[in-house]
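One protein chain is absent from this view; the other protein chains keep their places.
Which chain is which? They are A, B and C, in the order written, and residues in each are numbered from 1.
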Amino acid sequence: MHLTHMVWLAVALPVAGFLVNGALALWRPQAKTAVSVVGAGVLLAAFVVALGVFAGLSNDPSQAPVIVRLWSWLPVGRLKVDFAFQVDQLAAVMLLIVTGVSSLIHLFSIGYMREDPGYARYFSYLNLFVVFMLVLVLGSNFPVLFIGWEGVGLCSYLLIGFWFSDKVNADAGKKAFIMNRIGDFGFLVATFFIWRAFGNLDFAYVSEHAATTLAPGGAVVTAITLFLFLGCTGKSAQIPLYTWLPDAMAGPTPVSALIHAATMVTAGVYLVARTNVLFAMAPVSSAVVAGIGAVTALFAATIGLRQYDIKKVLAYSTVSQLGYMFLGAGTGAYASGIFHLATHAFFKALLFLGSGNVIHAMHQAYHATHSHEDAQDMRNMGGLRQYTPVTFWLMLIATLAIAGIPPFAGFFSKDEILAAAFARGADAPVYYVFYGMGVLAALLTAFYMARLMAMTFFGENRTGERERAHLHEAPWIMTGPLVVLGVLSVIGGAINLPPFIGGHAALEHWLEPVLEPGLRFSHLAMPTGSAEYVLVGAAVAIGVIGLWLGFRVTLGRSIPVARAAPPDRGFARVLSRKYYVDELYDALVVRPLVWLSRVVLWRGVDQRVVDGAAVNGAAVVSRLAGGGLRLLQTGQVGVYVVLFLVGAVWILRAVMR
Amino acid sequence: MPENTFLGPSLALSAILFSLGVAGVLLRRNAIVLFMCVELMLNAVNLAFIALAQFHGAGGQIMVLFVMTVAAAEAAVGLAIILAIFRHTQSVDLQNINLLRG
Amino acid sequence: MTRLDLSTPLGLTLALLPEIVLSAWALVVLLVVSWRHRSAEDSRLAGWLSFAGVAVSAAALAALWVNGVTSDGLAQMVALDPFRYGVAAVALLSAGATILLSLGYLERERLLAPEYYPLVLLATAGMMFLGGAEDLIVLFLGLELMSVSVYVLAGFNRANAFSAEAALKYFLIGAFASGFLLYGIALVYGATGTTNLSLGGAQLAGKPLGLMASLGLGLLLIGFGFKVAAVPFHMWAPDVYDGSPTPVTGFMATGVKAAAFAALVRVLMETFPAAASTWQPIVAGLAIASMVLGNLVALTQRSIKRLLAYSSIAHAGYLLAAVWPGTPVGAGAVLLYLVAYSLTTLAAFGLLAWLGRNGERDVTLNDIAGLAATRPGIAFGLTVCMLSLLGFPGTFGFIGKWYIISALVAEGQYALPVIVVLTSVVSAGYYLPIVMAMYMRPAPSADRYSAVRLAPTAAGAIAVAVAAVLLFGVWPAGVLDLAGQSGRTLTQTGVPIAGP
Partner (left out) sequence: MTSFLDSIGYGRWILHVLLLLPVVGVVPVLLGREAWAKWTALVVTLAEFVLSVGLWWSLIPGLGDMQLVTNAVWIREWGIAYRVGIDGISMVMVLLTTSLMPLSVLASWRYITSRERGFYALMLTLLTGLLGVFIALDMFLFYVFFEVMLIPMYFIIGVWGGTNRLYAAIKFFIYTMAGSLLMLVAIVALVWRVRAVTGQMSFSYSYLLEHASAAGAAAPWLFAAFALAFAIKVPIFPFHTWLPDAHVEAPTAGSVLLASVMLKIGTYGFLRFAVPFFPQVALSPAVSRLMVALAVIGIIYGALVALVQPDFKKLVAYSSVSHLGFVMLGIWGMTLQSVQGALMVMISHGFSTGALFLLIGMLYERRHTRLIADYGGLARVVPVFSLILTLVALSSIGLPGLNGFVGEFLVLLGSFAAYPWATGIATTGVIFAAAYLLWAIQRLIYNRLDDRENEHLRDLSFRELAVLVPLVVGIVWLGLYPRPVLTRMEPASRKFVEAVMPGSTPAATLGATAAIPGSGR
């Protein structure tokens, strides 16, 4: 099959899945077997197609992107936006990650969502998500990418609010959508800037002509990239738009794994890589990207230290890890960013699915005893490794990966990013600060992950006497995908083994054709020799210390169950309340805006001023004036004569002027 | 052209009479008196016509005859109307006649 | 074009045929009713006889008009031009409709004095003379003939105190205003040495207006201001319209107004074209005051009849705005608007006459609530009338307003048209509630309107009028042409030729 056919087939398969499952959701919601077969089947097929695309591309000697024009979408004069897909090295990598991880998570969901009445609806949403995610990574121009960009946001909204009867869930979905929309505003404005500057919105055109069209470091390219990055902060949950992601944990756990860890939230990193040439031409923007990334990595990690909901910890961890990716991208190490994106997809999906297994077990236990305890609160767990051993071992692998312990996948990718930041410090010292923050965040990462593992799997079990008997490992359909992800978390680093341990940076070379325009502007001299070894050693040491501290501190004292736990005090309280950022946004933005709309604009301007004073006022004034003039009409002939004479005098004076 | 036409004084007198009529209409409240004042105005105009007719031929004089006829007709109709209203209100004081207003 | 030799008795007779027919007919009817004046039967006989008179007069008028009769040389006393024919047509239309509307009304109101009809005929003859007057004497006589007849008609319901009061007020102030008009005539006569309008115009042309002529002009404007019910000479109108029998109100609002406007236009355009700069501001002032006051006060009225009275003041304002340019287009606009307004107003007052139940003077908005549900025909007719008065497209009223605006804009005048349309918007504030009451509010009871029975004559007249309002609203070309031609001829007769 030719590459072009494979590309549209990769998208068409989940489209078909969405349509079938959507129809089933409306009319045959109980046909769960059919839903499972269709829902997961199309994804597996899409993954096979993606492999074919990858193979086809690697066999293509020209290395040029393959553009598949499906139809002309927005042709208006000079503007020619085609609904077109572009397959190049970057898109192929993303295609593999998306279809691969999605397939696994679809399989997992078959077990996890088995009992849910909205099973078919769930799979139709999930299929739809994959459609949009693929459109996002395959789109050949900004508007088509934006279809996917917003589409995944929509699916995220639908899936976060999947159990919509609970207001909290519906609120979380809405919050995610609106926060994302703030980012989308940035994306749109960036698109307008690009249109004004280039007169074209195709990625290929922009990459090719950026160097000749824009002045490096100029205002225009800086504006474009900053607005693009605003879009990224929304989609990829960076400061200041990150607050939706922890709330998004209200959705089913596989959704958190797929959308809010492995794929959608990395779209921002993908976008930066996709437009690398623009960012490379805008050093200020790049520094902002790196800075925001570093700050977010550190900031989110601190919050992660003090969360008790197992998914919230992972959520802040995701925010933090996304910060790393942006640190890499902002540093100019786009390949490293993508590399971390890939490894993170493996280990974080694993962590989420593992936590899903844990929650599944906890939920089953509480359900069996009709207890209303919180199945996600780690204070109610403890010692679970006896009950869910497979999950425990797999999550341990993922923990080591995220903590940056060699030879697990996360070690290589995180190390590359930190090394790049350090290297960039040579010509822009501020990057040393970023590097420092990154290192500190790595320490915290190891710490909170150790805390998570310790609270969940080690120590005494705190679930409850009766419930304990009901704690079971998940069925094979759920553990199976975890095993695959576990393997990938171990060996994932192999896709971009650095030279110093004998690798040849395969991913970096693979991505070269895409990243080359950017690299022309910001070449990065990576540290070599002893400096490199020192950096690597330090990173490993930091990871080990963090893990050790984490286990030590957590297991060193007894943990009360959630119900009986005393409230946090002091800085711990600030951390557990997430620095009060949500409250701050509510007080500074949401409430004033609603107040402005309701009290000032609607009741004030609209009802009082425009309608009351002007419109109805005109009517009232007319009526009053009429009423006043009417008073002259007394019925008295005398008055009439007087008025007559007044008029007569006026006329006679007027004629004699 | 007649030598001594008294045009100026005639017109002045006419104007004074007219004004007296207007003033009467303005000041009096009795319907009959009011009507008499209107008649005074008409006759003031007649005087003017007569005075002017000295220069401009018979038109003015003819007009005077017509005006007198019309005034008579008006008087007939007017008095009948005043009579009709008197039946309702037992008064010809215009201050009492204000059923219609507003 | 046929030219009549006015020096022969035959020529003169032919030239005045419609008026002569009507006057003579009135006398005949008077004679008839002098021995048949007791029963409803008699009243009906007189009515139909009078209607026949109107028809014959209209036929005579049509003969003159169709043949395009003009005078050979200067018309001395009565004009021979389409403008006169147009105005006469409006007067006859008004009279015919009034007679048809009155036929059943008088019986219902127990006003079985058949003298009513000859009075209508005489008033109509007066209107025709007034509208066609080419001489101030004729003008005055026509005016008085009309006025005196209408004084009586206004007070025709003698038993009713309101009617009597209306007649008294109309009469007293009317006579008072006649005095001013007459004084104006005297001064114009003094200044020009003639009572002929065109000759007077020739005398005044090309030099500044003297004191006497100025005062004459002013006094004439005062007199006409009263007749057309322009603010501030309007005070009588609401009371008189309100108190008079409803068909008479319709007659006053249309025929009287039309004739007075025609005379005003003629005087201003034939005698005082040179003094336009003097009278235009006054006319504009009167127009604005009328439009503003009429519409604003109408907003506050509860009685529909009184509301229409104030609205007629507003319409006088619109018409005065059309007088302002003093151009043929303006004269055409006046004429067309008069036709449109007359048709609409007659239909409206006709419907109103039938909605007022016996003995109940005021018809308020509450009294027509929910009318449409049971009497869709009446509701539809009244709606069309209201929309036409509002000047809504698709009705004749719109064409009239369009013409007025056009005439003003053609002279570079923008303020007046803007006031015309803005006050029209205000007028929607009282026309629409009438429509609203009929269609959008529930009737107090299901059989509330079952007693409303339109006499066939009235129904026929109203139906024709409503149909005409709609027809001319959509297909105005013919009447526009006629009005335009009539307006143009007005100035042509003003060309001075050797005097007598």
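Rule of thumb we're sticking to: a residue touches a chain if its C-beta (ideal position, glycine included) is under 8 Å from a C-beta of that chain, and two chains touch if they have at least 3 such contacts.
A quick note: this is a predicted structure, and the numbers were derived from the prediction, not measured.
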Result, missing-chain neighbours among shown chains, is A, C
Hey, which of A:W73, A:Y205 or A:W650 is the one touching the hidden chain?
A:W73
Taking the entire complex into account, which one of A:P65, A:G111 or A:G151 touches the absent chain?
A:G151
Among A:Q89, A:S103 or A:T191, choose the residue that contacts the chain missing from this document, as touch is defined above.
A:T191
Can you name the residues of chain A that touch the chain not displayed here?
26, 71-80, 83, 143, 146-147, 149-151, 154, 157, 161, 164-167, 170-171, 173-174, 177-178, 181-182, 184-185, 188-189, 191-193, 195-196, 593-594, 596-598, 601-602, 605-606, 610-611, 614-615
Please identify, in ascending order, the residues of chain C that touch the omitted chain?
373, 387, 392-394, 398, 402, 405-406, 409-410, 414, 417-418, 421-422, 424-425, 428-429, 432-433, 436, 439-441, 476-477, 480-481, 484
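Methods note: only the chains that are shown with their structure count from here on.
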Which pair, A-B or B-C, has more C-beta contacts?
B-C
Just the number, please: Cα centre separation of chain A and chain B in whole Å.
97
Where the CA atoms of chain B average out and where those of chain C average out, how many Å apart are those spots?
26
Numbers and ranges of chain B residues touching at least 2 other chains:
22, 25, 34, 94, 97-102
Residues of chain C touching 2+ other chains?
169, 172, 176, 238-239
Under the stated contact criterion, what part of chain C meets chain B in this complex?
136-137, 140-141, 144, 148, 151-152, 155, 158, 161-162, 164-169, 171-172, 175-176, 178-179, 182-183, 185-187, 189-190, 193-195, 238-240, 242-243, 301, 306
Hey, which residues of chain A end up touching chain C in the complex?
619, 622-623, 625-627, 629-630, 632-633, 635, 637, 639-641, 643-644, 646-648, 650-652, 654-657
Mind pulling up the chain B residues that touch chain A in the complex?
22, 25-26, 29, 34, 94-95, 97-102
